[in-house]
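Only one protein chain is missing; all other protein chains are in place.
The first chain written gets the first letter, and so on, giving A, B, C and D; residue counts start at 1 in each chain.
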Amino acid sequence: MSWFLFILLSFLTLGGGLGVVLTRNVVHAALFLLVSLVAVAGLYLILLAEFLALVQVLIYGGAIIIVLLFAIMLTRSADYPRISDNRQWPLAGIAALGLLGVLSAAFLTRPVEETQLHSPAFAGLGNSLFTRWAIPFEVASLVLLVALIGAIIIARSNEEER
Amino acid sequence: MSSLEQTALFLIIMVPLLGAVLTMFLPKDRPGDAWYFAIGVSVVCLLLSLYIFVSYDYGAGGFQLARSFQWLEAPINIDLSLAVDGISAPLILLNGLVLLGAVLISQTIRTRTRDFFVLLQALGAGVFGVFVVRDLFFLFFFYELAVLPMYLLIGVWGSSTDFGSFLRTKEYSAMKLFLYLIAGSILVWIGILALYVKSATLGTPTFSLEDLGNLAASGSISEEFQTWVFPLFMVGFGVLAGLWPFHTWSPDGHVAAPTGVSMLHAGVLMKLGAYGIIRVGMVLLPEGAENWMPLLITLGTVNVLYGAVSAMSQTDLKYVVGYSSVSHMGYVLMGIATLDPIGVGGAVLQMFSHGIMTALMFLLVGAVYDRAHIRDIYVLNGLFGRMRVNSFFFAIAGLASLGLPGLSGFIAEFMVFTGAFRTYLPLAILAVVGAALTAVYILRLLARTFLGEMDPRWEHLTDASPVEKAVGGVFVVILIGVGVWPEPMMRVINVGVASLPGI
Amino acid sequence: MVPLAYFQLVSAGLFAIGLYGVLARRSAVLIVMSIELMLNAVNINLIAASSHLEGLANFAQFDGQIIAIFVITVAAAEVGLGLAIILRIHRNRSTVNVDEIDLMKW
Amino acid sequence: MEWAWLIPVLSFIAAPLIVILGPKLPGKGSFLAILAIAAGFVIFWAVLSGFLGASPDSSHCETSADTGSLVCDYQQEWFHAGLASLDQSVTLTWGTLIDPLTLAMLGLVTFVALMVQVYSLGYMKGDPRLGWYYAVHAMFAGSMLTLVLADNFLLLYMAWELVGICSYLLIGFWHERPAAKEAAKKAFIVTRIGDVGLLVGILLLWSEVGSFSMSEAFNAATTGAMSEGVTTTAALLLLLGAMGKSAQFPFHVWLPDAMEGPTPVSALIHAATMVVAGVYLVARAFPIFQAYDGDALLVVAVVGLVTALMSASIALVSVDLKRILAYSTISHLGLMMLSLGAFGYTAAIFHLLAHGFAKALLFLGAGSVMHSTEAQDIRQMGGLIKVMPITAIVFSVGALSLGGIPLLAGFWSKDEILNAVSQNRNPVFIATAFVVAFMSAFYMARAMFVVFFGQLRQGLDHAHESPWLMTAPMMMLAVLAAGFGLINFNWPGAFPGFGGLIYFHEAEDFHFNLWIGVLSTVLALGAFWLASLCYLRERISPDILRQKAPWLAVVVENKYYFDEVYQWAVDRLVLTVSGFVALFDRAVVNDVGVNGPADTVRRVGFVLRLHVTGHLYSYALAMVLGTVGLAVLWWLRSV
Partner (left out) sequence: MPELTQNIGLLSPEFALAGLALGILAIDLFLPDGKKQVTPWLSAAGLAGIIALSLYMLWGRQETLYGGLLAVDAFSLFFKVFFLGLGILIIFTSMEYVDRRLDNPGEFYGLLLLSILGMNVMAQSRELLTAYIALELLSFCLYVMAAYAKGEPKSNEAGLKYILIGAFSSAILLYGVSMIYSSVGVTRFADISLALGSAGDVSPALWAGLALLVVGLGFKVSAVPFHMWAPDVYEGAPLPVTAYLAIGSKAAAFALILRLVAEGFVPAEDLWSQWQIIFAVLAAVTMLVGNLVALAQTNLKRLMAYSSIGHVGFLLAGIAALAPSSVLASNGVMLYLVGYSITNLLVFAAIIAFFNLTGREEIVDLAGLADRQPFLAACIAIGFFSLGGLPIFAGFAIKFYLFVAVATGGFLWLAGLAIFASLISIYYYLKVIRQMYIEPVPEYVAAGSEREDGIVYEPEQNLSPSFLMLGVLAISMLAVVLAGVYPAPLLDLIEAASQAILPGA
């Protein structure tokens, strides 16, 4: 069962990803991305990481994709149809395959010894996040703040502009 | 005087350095002040250098007036150790003399006078520094400090030369000179690093010339190591000494530089290179030196001949002098490479003598150029008619450079020949031939430029100014004095040379 | 039960795809999307490891998932700020085409 | 005797004094030079008498084993090269060496210099650079006297160079004249080439002996401490210096040109003193030359002979009065060399002195003529005896003396030389020597007749006798030129003769070889007679040779084309090489060797910058490639 799900979800994940990078239509790309990200959430479920799956769907599916779509619409211009790949795409393919090769070789040469699959408790996760990882957590909040302020400052149009 | 004894060496670095700093704060709109101030500073330097030279006890020998300040402690171990020996004492005096001369003669600098004297004094400080320190780090520090101001000194206050078919701009010359000297210094730097690493593997890492010298003397530095490190110093320092084929910065640079800078540079700065070879190469790497000396003396001989032959066909007055420097530094290199007490002593004396002589020549050429605004020896002629003293001094300098007895150049060259004769006979003979070639171009220059019927164009020229007369006169007196009675100089040099290893 | 290595391969594949997207696409928005793919690949890897490797010596218990949470956070922030800048460029220059965004080079 | 060093030093002191104080002194300080040399002349007599009274037992004196004569040596340390405690150091000294040879030279130099300086007061009167003239003169006198007094080779070399530079300065005294300027340069450089040999020779001796002392070098040569090869090489190298200074073939070209200098200078430097320094050097270093059977002396003889013959022949056809004298000087220097080469030590020195007085006289006479006529070409002169009788007479005395007319000094000295040659060298030498003697007489006669006798040329009416300042020295010299031969004889009881004073190893008696005497007398008289036919009575056209053998005339009149060949060598070889080296320096060393790498680096920079394309994705691509590379590298370094 888990094998079946794994293969299906992997297919969706990778297929969605390929869709993102290969399609000529930007909106399609965003939708492919959605597919891929949701499939990833499915993979998290196989891995018994329900919380992460939830977060994945909420943040990616609910927030990021929406923002992307907004951005696509805001930046839609006459040249979108011809937007696809740049001139170096064959090189890009080779480079990506090269990296894939190295990574796969690294993973497969001497696989890590593993134990039973397990599911960490929500409570433990939360406890850890707010005690041990409190400082990174707070810093992350500042990161979000900065992103927020930055997005506002940069995207906001003001009078002087024109 | 004991306090002066303690601090003389420190002062001789600090006085010009502080002078440079203080000059920056002089009023900008009164350029004369900077000049007077610089004169004051360099007079103090000259007095200090005289004190150092005179108080050097040649009977006792060795390093004297030693003083050491800790700069950085372990793990790197750098001290500012100061001391003077028989080799550096005359060179310190030389720098004192030429520095004052250069400052005096720079009265004619009219643009950005203040900046000029800042840089000139920094240059002087660097040179003094190299001669008095006994630590590789600071040797290199002051070595670079001496090079540092050159770019601006040439680039800003220099002059370009039009050869008709092409133009040698001051910017080009300044850039070449600067990069060349720095390029040389990177070899030195690598060598210094190698030595430091070597000393670390042998126990305590150190930059101290004294400690490294002891290591070398104890034979714990392997011959193989010495053999690969020595060429770094030989070529690195050699570049500054005008070693062929790394000499081309020298004529171009000297020609482009303003008079005072040419004097200092050709007169003193080039000696830093030769001094470095002696102080670092020979002392720390005696076996390496021995293995490489045949090459050095060969190159030195090439310098002598090549410089002289090149000088023959130059049409620019200053280029002749520039190439003659290349040629004469060849004698210094040869003398060093003989590893013979007489030869090395001759090299040191030649450094002094050439320093004074070439400074004098540049001074006089500069005086001509200031007045005639041209340096082409096919155009200038018969200047004797208007510039008597100038021509007379030039003749003396020229005669000193062609090795006329009674002038200092003879003693020095003669000693170099003597040293080389015993060790590298064929090269010594070639060097003697080189001295004859010197006569050819010097006399050609004298005949074309200073003697002969005067062109009416030069009617308006005036003779040397009082300052030029005074500086030139002192230099002439020194040339003659050392030529007639070299013993005061030699007894100091002899002591210094005798303590070098491998001799 | 799917071994860790398979997840890792999927992750590597997704990473490579995203990377290809960054390298080959012309639209800045698509590049942002491709980066998201890469970040997801990271997360797959982290979560698979944290789920499979429990009990190893000196293994930090929740770290994989916690890191993944941070990654998602940062990814969101990146998208937000990145898109803001893209919008700004589009407003100033009417293009989001990275081919044309080369005022500065060499 | 220990005060002999004062002789040159006085002149050395006078020189800078004249330069510095001269402008404020009457006569621009010229009297200082004259005072100095006059004092020197006086001291010379004191030294001479001291020496004659000295014995080998006196302090500082001994009988040299190498030369066989009494030698007194006074030394003062000068400086040390190398620490004295090291074995490889050398102590250099000032030292005066007094022996008969030195004394002979001292006498010649001080006397002629004094005469010439006095003469110059008249000759150079009104010259704006009179002070400079006398300063250099004083400098020259000091250097020349140092040269003859030096007891070591280094000091000798120094003096040698200093006289060279003084000669340069005096030849070029009227440097506004291009010819003078060029001549001065040529003189210095040509002699300098010889000096290379001299210096190398000195250094060679030093490296063998370990000292610059002459006596030690001589000792090493005669005792065999120095091998034959080294000794002969050293001798030949010294000879090279001597040839340069004494204008011996092939270095003779500078001396005729040197006539561009003021005539008194020619008289002093280029006739009587400096040019004989080469002869002096060979004589001084005779122990080295004659060691190992005197192989080197054969070279000396050949050089002397060739020089003498060649330059005598040129003198026959030259039309410039001073150049005739110059070639004559070269020729006679050649004879002296020949004499030395034939072991005629005494003869050479004797001729040196006799020739010195006579030639100085001739030059001063020529100067007097030129001073008054302002001409130099003998074809423009004639019959001057009518307007300047004293000059004519003293000139004639000199010419006759040098021409070898019996009883005059030149006759005796030439006779001694011929004697030596006939004894020690093969017949070719003596035969050629006779030819030279004949030519010598002929050209002297020619000069004398053309200039002073016959009809007074038109345009020379204004010529007048020179002032007494000029004639008086000439007359004193004339006395010596005529009567110096007397010193040659053995005056029983009173004087041992010249050969008894100056000799090498064995005192020589005066000897007179009848056939040589007769033959040379016949030749000399014949030459004068022939010349009178040609130039005085014009029975024979001087052009006869030109018609018979035009090529020979052309070759000789063009001085055997030496100047042309040398000029060619300088222009085509030296300057070409020099130009090539300068070009090489600029084009290869600088533009390729220096600018090349610099430009390459800069170009690499310019090309390399293109990798930053401005396109974001290519940046990313580079990163990926770097990532792959780094990952692989890391992996490789970890297992």
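Definition applied: a contact is a pair of C-beta atoms (placed from the backbone, for glycine too) under 8 Å apart; a residue touches a chain by one contact, two chains touch by 3 or more.
From a predicted model like this one, the values you see are computed outputs, not experimental measurements.
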Touch partners of the unshown chain, restricted to the chains that are shown, please.
A, B, C, D
Out of D:69, D:521 or D:627, the sole contact with the unshown chain comes from D:627
Which parts of subunit B face the unshown chain closely enough to count as touching?
17, 28, 71-73, 75-76, 112, 115, 137, 140-142, 144-145, 147-148, 151-152, 155-156, 170-171, 174-175, 178-179, 182-183, 186, 189-190, 193-194, 196-197, 200, 205
Residue-wise, where is subunit A in contact with the chain that is not depicted?
102-103, 105-107, 109-112, 131-136, 138-140, 142-143, 145-147, 149-150, 153-154, 158, 160-161
Note that subunit C touches the chain not displayed via residues 4, 8, 11, 15, 18, 22, 28, 31-32, 35, 38-39, 41-43, 45-46, 48-50, 53, 56, 58-60, 63-64, 66-67, 70-71, 74, 77-78, 81-82, 85-86, 88-89, 92-93, 98, 101-106
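Throughout what follows, only the chains that are shown with their structure count from here on.
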So the centre of each chain is just the mean of its C-alpha atoms; given that, what is the distance between subunit A and subunit B in Å?
69
Between subunit A and subunit D, tell me the centre distance in angstrom, where each centre is the average of that chain's C-alpha atoms.
101
Using the touch rule from the top of the page, what residues of subunit B touch 2 or more other chains?
none
Could you pull out the residues of subunit A that touch at least 2 other chains?
86, 88, 91-92, 95-96, 99, 103
Note which residues of subunit C are touching subunit A in the complex, please.
1-10, 12-21, 23-27, 29-30, 32-34, 36-37, 40, 43-44, 47-56, 61-62, 65-66, 68-70, 72-81, 83-88, 90-91, 94-99
Under the touch definition given earlier, write down the residues of subunit B that touch subunit D in their complex.
176, 179-180, 245, 247-249, 252, 306, 309-310, 312-314, 340-342, 345-346, 382, 384-385, 399, 403-406, 410-411, 414-415, 417-418, 421-422, 428-429, 432-433, 435-436, 439-440, 443-444, 447, 451-454, 485-487, 490-491, 494-495, 497-498
Using the touch definition up top, name the residues of subunit D that touch subunit B in the complex.
78-86, 88-90, 154, 157-159, 161-162, 165, 168, 172, 175-178, 181-182, 184-185, 188-189, 192-193, 195-196, 199-200, 203-204, 206-207, 574-575, 577-579, 581-582, 585, 589-590, 593-594, 598
